[in-house]
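So that we are looking at the same thing, I have put the structure below in structure tokens.
Not every chain is included here, but those present sit where they belong.
Note that the chains are named A and B in the order they appear, and that numbering of residues resets to 1 at the start of each chain.
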Amino acid sequence: MSEVSLHERLAVLVARTLRADDVGFTGLTTGGPTAMFGTYIPVAAMQLARLTHAPDLTLFMAGWCHNPSLRDLGALPRSEFPLSWYDVPSEARKDTWPGIHSMYRSDVTVGFCSAAQIDRVGSVNTVRIDRPDGSHVRLVGPVMVTEHMAFYGREIVMMPRHDRRTFVERVDYVSAVGHPGGKAGRAEMQVPGSGPALVVTPLGVLDFDDVTGVMRLRYVHPGVSVERVREETGFDLDCAAALPTPDPTADELAVLREQVDPQGFLRAGVPA
Amino acid sequence: MATAARTGRPSRTVKLVALEDLAARVPDGCRIAFGGFPMFGKPMAAVRELVRRGSRELVVVGTSNGIEVDVLVAAGAVRRIETAYVGLEEFGLAPNYRRAAEAGAVEVVDYSEGVAFDRFRAGQEGLTFVPVAQLVGTDIAARNPEIVPFPCPLTGRPYHAVPAANVEVAVIHAPAADEFGNILYPQSRMLPQGLDLTMACAADVVLVTVERVVDSNFVLRNPQLTQIPAFRTTLVAHAPWGAHPTALPGFYEVDDEFMRDTYLPAATGADSFDGFLDDHVRGATHEAYLETVGAARLFHRERWAVIA
């Protein structure tokens, strides 16, 4: 149990939140911490859940490959449609739009996404960062986070950075809507998805108040103080109920290390 | 969900069940869609099982319906049908259906074929309505209070808002499946099979009968064949010749002999058809039905199997 890495701890924590018959969607993100948070931890968490308490869970790898045989995959692919995946065993492939799983009717029960900014009610920005001088930094665009937050049963936001530039009072551009007005506010939107449920960061894990829709600290990672989380967050953060991020059980860790992550990416980092 | 003895962990749910257990997932009064084309790929084994169960008050939603509706209407299982066609293709009008429709014993709501397809697409996409341009001036719109005219919010072009299919249950017959509910089709499909997939994506409960059950390792090696992934399938049942007397690509053609010598003569009257149901369907199993209609003869009609 010693030497549990943060990424292992997060994979186990996320796995515990997954349900027996969840249908999970993760896109493919590339490059160091983004790939770790955006893709590798979610995939590891889903696979761990499949091997323990959730054998019926369906994993949509990169959003199109159903239940790939991760053992045959070697390293994570570097692009969303890697040609080598022609050869990877899996149960199904989505090759048309809307195709064999329809995100619009909430076939997906849990999604994972990342963003450049997230605000106190969980709205996210992937489009642009405004500078005080009126100029802006152009990002990639809305991609599919809009659909994640509107249609998926629930969304787990994987934030590879946690600081005052990424956790802001109000995002510069609302690519996807969180919980303005709490549950009542979302009910008015009349979308089937329930929006962001958890926000996972290198400092802790956060969730949202049902009534106010405001983000709050639920777990703080080992070696991180509640004060530090507050300092690195650009809005007033309710930390009253924060607990230490729980340890994996010996069984969880054994399955994780032996069957899910034998390459040890969760300890050593994903190769660039 | 079963539990693997060795590890103590739960094991994956097996969705393969007996035909009667599959049919038991169809509640009386539900909105239900049947795959296939009038005489092509109809889930007839499941339909006959619904007759055995004595299903009642079904609302059949479809695009091109055929012999499955003719049988279910004759059995008194259908309250209402919303579709673009009910007939038997080369075998003419559907006699049982026609009698019931003309007598007012079944409510018929007419849609054009394109709109009927699009209602399922709307269902697949969680839309409450589908905007269509082609109903202007038709009685399809004029006689249906559920269809509402509205202008394009951007251009003012006249549209009608048509309700999505809103089906609770879809029942289809497919070539093959594994025990977990991955449903396999040959890569070269025919159009009605493409429509079956949309239907399956639009329903809450997806019930599939199949000609063959394959090992899940076959699926892993041939993921491009899976057209309905396991998570969308509610239950699957093994029913060889399950589309009889309709055709199934890669397996068998329409059973002309049965249609001309047995079905059509029986369907000329309500009493004679009730006799047919008594003799061949009610109180029998799928296997017994195949015997009474001549399974041995059928066997020689098989041409080739796309999925081994």
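By our rule, a contact is a pair of C-beta atoms (placed from the backbone, for glycine too) under 8 Å apart; a residue touches a chain by one contact, two chains touch by 3 or more.
Since this is a predicted model, take the numbers as computed values, not measurements.
Taking the complete structure file into account, the protein chain formula is A x2, B x2.
Note that only the chains that are shown with their structure count from here on.
Our note on geometry: subunit A versus subunit B, Cα centroid distance of 39 Å, whole angstroms.
Subunit B meets subunit A in the complex at residues 1, 9-13, 123-127, 182, 197, 201-202, 219-221, 223-224, 226-232.
Considering their complex, residues 20-21, 23, 51-53, 55-56, 58, 65-66, 69, 89-93, 95, 98, 100-102, 104-107, 151, 192 of subunit A touch subunit B.
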